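With one protein chain held back, the other chains of the complex are shown just where they sit.
== chain A ==
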Amino acid sequence: MLSSKASSNCHGQDSLYFLGWQVYEKNPFHEVENPTGIIQMGLAENQLSFDLVESWLRKNPDVMGLKNKDGESVFRDLALFQDYHGMPAFKNELVEYMAKIRGNKVKFDPNNLVLAAGATSANETLIFCLADPGDAILLPTPSYAGDLKWRTGVEIVPIHCSSSNGFRISMFALEEAYERAQKLNLKVKGVLITNPSNPLGTTMTKDELQSLITFAIDKDIHLISDEVFSGTVFDSPCFISIMEAAMDSNLKRNTDVLSRIHIVYSLSKDLGLPGFRVGMIYSNNQTVVSAATKMSSFGLVSSQTQYLLSYMLANKKFTSNYMKRNQKRLKKRKEMLVSGLKKSGINCLKSNAGLFCWVDMRHLLCSNTFEAETDLWKKILCEVGLNISPGSSFHCSQPGWFRVCFANMNQSTLQVALRRIKDFVERSSFNYQQNGGSLSRKLISNWVRKLSSADREEQER
């Protein structure tokens, strides 16, 4: 009756990632009205710098009012503007802003920029342009794959990364994934990386990027670099875009290297404007730009929004100030989370970007399995009252890692969250101490358990 797409659930919306969200919605934390509610730490949003944007808006009321510099209404022009090439002024500002984020080490041509309704739309459109149904895209794990498979029909083949080297993409893992795809008779069309990484919060080195580019040239495939978090790099090492890595003279010798590299960007993460649906594809490949431009008809950016943001980004003083202060705030907040977790004996992967930390809770698992990870996740959600994202929802191959977001709440809420974790860990470690303190699966005799529960009661009194 309906399509197979409508009846299937490979849109991935039934994963724990979304389940946690749903539970949170039923009992959301509020400092005043619901202080025992669930704290949302599963949402990678940047709410730390709205005051800066709002202050700019207050100083520029005409832009919201759809008036130009001479105070004349541009409503009519905007109401009718549906050109899928996008508003030229907006694209000009976007490419300058993107270059600024990259320390002006690369320059972008607005004619190679295609607007889309959010990075979600941009990623899907790129896949439609590069791959046919049944083709494969390699994706390093852990990563947020979104709904790439659903309507495009591509297969996602994971590149397994592990904590042994900080989850970096090794050439070995890359080749292994490629071979795995071939064994499954899948034609690999490209690799999709997220840099800075979600959920790791780390940026890739130049060497890593160049190895990927070499791999792509060698296998004659594409490279998509989702750089939506590029504006959230708050610490060294500084951000190196795939475009910068490709500019290296050795690689440039291969003349079509630029035509196989494509960037996705959006204003949802650094500027904190996910509701406005501003995403984009950048590509030097004219066929891709042309096809993606036509496909953008299925998800154009509202002209009202294009107008507002073109003015905001045109104010270079504002963007410089915003970038600097936003990054400072992100760094401070991340350090608060990392140090707080450390006090509870929990380590995070060393990170320099993003709106979250990749947290190591392997030692809190009662067994090195994903079942144990899910159990721990449930406990943290329901007993501790924190919605964090389990590594399995990012297809991590090792159980026990969690993504914990820090940029979508105020300082006091984060403090509450840290306190709750501390209490939880202390309760759990007390149990472990009584039970021999190891992660082994040996049976616990009844009298030990009784003892520990008696002691726990004492403590809570």
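Things to note:
Note that in this section a residue touches a chain if its C-beta (ideal position, glycine included) is under 8 Å from a C-beta of that chain, and two chains touch if they have at least 3 such contacts; residues count from 1.
By our rule, contacts and distances are computed from a predicted model.
Chosen from "Protein MAK16 homolog", "1-aminocyclopropane-1-carboxylate synthase", "Serine/threonine-protein phosphatase with EF-hands" or "NADH dehydrogenase, alpha subcomplex, subunit 6", the protein name that UniProt gives for the omitted chain reads "1-aminocyclopropane-1-carboxylate synthase".
Only one residue in the set A:N27, A:S73, A:N111 or A:T205 touches the chain that does not appear here, and it is A:S73. Although one chain is not drawn, the whole complex shows that of A:D109, A:D132 or A:E179 it is A:D132 that touches it. When the full complex is taken into account, the listed residue touching the unshown chain is A:G65, out of A:P35, A:G65, A:P88 or A:P237.
Across A:L139, A:I221 or A:I346, the single residue that touches the chain missing here is A:I221.
Only one residue in the set A:G299, A:G340, A:G385 or A:G400 touches the chain that does not appear here, and it is A:G299. Summarising the interface, chain A meets the missing chain with residues 1-7, 11, 13, 45, 47, 50, 53-54, 57, 61, 64-66, 73, 75-76, 78-82, 117-118, 120-121, 124, 128-133, 135, 147, 150-151, 189-190, 216, 220-222, 256, 259-260, 268, 272-277, 285, 287-288, 291-292, 294-295, 297-305, 308.
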